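Questions regarding the structure given below will be posed in turn.
The complex is shown incomplete by one protein chain, all other protein chains being positioned as in the whole.
On to chain A.
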Amino acid sequence: MSEKRIGMIEKSNNKRQRVTQDRPEFSINDHHDVLVEILRRLDGPSLCSAACVCRLWSAVARNDSIWEELCFQQVSPRPSLSLRSVVSALGGYRCLYFLCIRPVLARLPKLLWTRDQLQLSLSLYCVHYYERLYVGAWIGDAPPSSLMFLRKPVNVV
(Lines give C-alpha, C1' and ligand atoms only; values in the text may rest on other atoms or scores of the structure.)
Protein backbone atom coordinates (compact mmCIF):
# COMPACT_ATOMS: atom_id res chain seq x y z
CA MET A 1 0.00 0.00 0.00
CA SER A 2 2.85 2.29 0.57
CA GLU A 3 3.74 1.70 -3.04
CA LYS A 4 0.83 3.72 -4.19
CA ARG A 5 1.70 6.49 -1.90
CA ILE A 6 5.28 6.41 -3.10
CA GLY A 7 4.09 6.32 -6.65
CA MET A 8 1.99 9.34 -6.22
CA ILE A 9 4.80 11.08 -4.53
CA GLU A 10 7.41 10.11 -7.08
CA LYS A 11 5.33 11.32 -9.95
CA SER A 12 5.25 14.80 -8.70
CA ASN A 13 8.78 14.74 -7.53
CA ASN A 14 9.49 18.33 -7.81
CA LYS A 15 6.29 19.16 -6.04
CA ARG A 16 7.12 16.90 -3.20
CA GLN A 17 7.05 19.47 -0.56
CA ARG A 18 3.73 20.78 -1.68
CA VAL A 19 2.15 17.33 -1.54
CA THR A 20 3.00 16.62 1.98
CA GLN A 21 2.14 20.07 3.13
CA ASP A 22 -1.00 21.03 1.24
CA ARG A 23 -2.95 17.84 0.76
CA PRO A 24 -4.18 15.49 3.41
CA GLU A 25 -2.69 12.04 3.16
CA PHE A 26 -4.65 9.73 0.96
CA SER A 27 -4.74 6.13 1.98
CA ILE A 28 -6.36 3.76 -0.37
CA ASN A 29 -7.20 1.50 2.48
CA ASP A 30 -9.76 3.93 3.76
CA HIS A 31 -11.65 3.86 0.51
CA HIS A 32 -12.66 0.32 -0.21
CA ASP A 33 -14.93 1.18 -3.09
CA VAL A 34 -12.10 2.92 -4.88
CA LEU A 35 -9.92 -0.07 -4.21
CA VAL A 36 -12.54 -2.34 -5.67
CA GLU A 37 -12.76 -0.20 -8.78
CA ILE A 38 -9.02 -0.39 -9.19
CA LEU A 39 -8.83 -4.11 -8.62
CA ARG A 40 -11.60 -4.66 -11.13
CA ARG A 41 -9.40 -3.53 -13.90
CA LEU A 42 -6.61 -5.92 -13.22
CA ASP A 43 -5.96 -9.14 -15.02
CA GLY A 44 -5.88 -12.49 -13.35
CA PRO A 45 -2.30 -12.82 -12.15
CA SER A 46 -2.14 -9.21 -10.97
CA LEU A 47 -5.37 -9.61 -9.11
CA CYS A 48 -4.08 -12.67 -7.38
CA SER A 49 -0.91 -10.85 -6.38
CA ALA A 50 -2.96 -7.95 -5.10
CA ALA A 51 -4.97 -10.34 -3.00
CA CYS A 52 -1.77 -11.44 -1.32
CA VAL A 53 -0.68 -8.00 -0.24
CA CYS A 54 -2.36 -7.79 3.12
CA ARG A 55 -5.40 -9.04 4.94
CA LEU A 56 -7.47 -6.06 4.08
CA TRP A 57 -6.76 -6.34 0.41
CA SER A 58 -7.38 -10.04 0.53
CA ALA A 59 -10.79 -9.45 2.09
CA VAL A 60 -11.61 -6.76 -0.43
CA ALA A 61 -10.49 -8.99 -3.25
CA ARG A 62 -13.10 -11.51 -2.30
CA ASN A 63 -15.70 -9.18 -3.63
CA ASP A 64 -17.35 -11.20 -6.33
CA SER A 65 -17.93 -8.32 -8.70
CA ILE A 66 -14.21 -8.04 -9.19
CA TRP A 67 -14.04 -11.61 -10.33
CA GLU A 68 -17.12 -11.21 -12.44
CA GLU A 69 -15.38 -8.45 -14.28
CA LEU A 70 -12.37 -10.66 -14.72
CA CYS A 71 -14.41 -13.51 -16.12
CA PHE A 72 -16.13 -11.35 -18.67
CA GLN A 73 -13.28 -9.09 -19.61
CA GLN A 74 -13.06 -10.17 -23.20
CA VAL A 75 -16.57 -11.38 -23.74
CA SER A 76 -18.93 -9.08 -25.48
CA PRO A 77 -21.81 -8.52 -25.36
CA ARG A 78 -22.06 -8.74 -21.66
CA PRO A 79 -24.11 -11.65 -20.43
CA SER A 80 -27.41 -11.00 -18.79
CA LEU A 81 -27.99 -10.29 -15.15
CA SER A 82 -29.62 -13.62 -14.65
CA LEU A 83 -26.20 -15.11 -15.06
CA ARG A 84 -25.08 -13.42 -11.90
CA SER A 85 -27.74 -15.07 -9.82
CA VAL A 86 -27.01 -18.44 -11.32
CA VAL A 87 -23.30 -18.19 -10.80
CA SER A 88 -23.59 -16.95 -7.25
CA ALA A 89 -25.92 -19.82 -6.53
CA LEU A 90 -23.38 -22.23 -7.85
CA GLY A 91 -20.59 -20.81 -5.77
CA GLY A 92 -19.61 -17.44 -7.08
CA TYR A 93 -17.37 -16.01 -9.70
CA ARG A 94 -14.19 -16.39 -7.76
CA CYS A 95 -14.57 -20.16 -7.54
CA LEU A 96 -15.71 -20.24 -11.14
CA TYR A 97 -12.56 -18.49 -12.14
CA PHE A 98 -10.25 -20.71 -10.19
CA LEU A 99 -11.95 -23.99 -10.89
CA CYS A 100 -12.95 -23.61 -14.48
CA ILE A 101 -12.03 -20.49 -16.31
CA ARG A 102 -8.40 -20.29 -15.43
CA PRO A 103 -7.59 -23.92 -16.32
CA VAL A 104 -9.66 -23.73 -19.46
CA LEU A 105 -7.93 -20.55 -20.50
CA ALA A 106 -4.57 -22.06 -19.75
CA ARG A 107 -5.23 -24.92 -22.09
CA LEU A 108 -6.81 -23.02 -24.93
CA PRO A 109 -5.22 -20.31 -26.98
CA LYS A 110 -6.09 -16.90 -25.63
CA LEU A 111 -7.44 -15.73 -28.94
CA LEU A 112 -10.40 -18.03 -28.68
CA TRP A 113 -11.87 -16.74 -25.45
CA THR A 114 -15.48 -16.25 -26.38
CA ARG A 115 -18.89 -17.01 -25.05
CA ASP A 116 -18.40 -20.63 -26.00
CA GLN A 117 -15.60 -21.13 -23.56
CA LEU A 118 -17.62 -19.34 -20.99
CA GLN A 119 -20.55 -21.61 -21.64
CA LEU A 120 -18.36 -24.66 -21.36
CA SER A 121 -16.87 -23.44 -18.12
CA LEU A 122 -20.31 -22.78 -16.74
CA SER A 123 -21.49 -26.25 -17.65
CA LEU A 124 -18.51 -27.83 -15.96
CA TYR A 125 -19.02 -25.62 -12.95
CA CYS A 126 -22.60 -26.67 -12.72
CA VAL A 127 -21.71 -30.33 -12.84
CA HIS A 128 -19.14 -29.71 -10.15
CA TYR A 129 -21.76 -28.13 -7.91
CA TYR A 130 -24.07 -31.04 -8.50
CA GLU A 131 -21.41 -33.56 -7.63
CA ARG A 132 -20.67 -31.82 -4.37
CA LEU A 133 -24.20 -32.62 -3.37
CA TYR A 134 -23.11 -36.21 -3.34
CA VAL A 135 -20.38 -35.98 -0.74
CA GLY A 136 -19.88 -39.17 1.14
CA ALA A 137 -21.80 -41.42 -1.17
CA TRP A 138 -18.95 -42.82 -3.16
CA ILE A 139 -16.38 -45.52 -2.98
CA GLY A 140 -13.39 -43.95 -1.36
CA ASP A 141 -13.46 -40.83 0.73
CA ALA A 142 -13.02 -38.13 -1.82
CA PRO A 143 -16.17 -36.77 -3.34
CA PRO A 144 -16.34 -37.09 -7.06
CA SER A 145 -15.02 -34.24 -9.00
CA SER A 146 -15.34 -34.09 -12.69
CA LEU A 147 -13.10 -31.07 -12.64
CA MET A 148 -10.13 -33.09 -11.53
CA PHE A 149 -9.04 -33.28 -15.09
CA LEU A 150 -8.65 -29.54 -15.01
CA ARG A 151 -6.68 -29.48 -11.84
CA LYS A 152 -4.27 -32.30 -12.19
CA PRO A 153 -1.24 -31.97 -14.36
CA VAL A 154 -1.67 -33.97 -17.43
CA ASN A 155 0.74 -36.44 -18.92
CA VAL A 156 1.22 -35.51 -22.47
CA VAL A 157 1.80 -38.86 -24.03
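One rule holds for everything that comes next: a contact is a pair of C-beta atoms (placed from the backbone, for glycine too) under 8 Å apart; a residue touches a chain by one contact, two chains touch by 3 or more; residues count from 1.
Keep in mind that, in the parts below, contacts and distances are computed from a predicted model.
Candidate names were "Transcription initiation factor TFIID subunit 13", "DELLA protein", "Tubulin epsilon and delta complex 1" or "Exocyst subunit Exo70 family protein", and the UniProt protein name of the unshown chain is "DELLA protein". Against the chain not shown here, chain A presents residues 79-80, 82-83, 85-86, 89-90, 103-104, 107-108, 116-117, 119-120, 122-124, 126-127, 129-131, 133-134, 138-140, 144-146, 148-150, 152-157.
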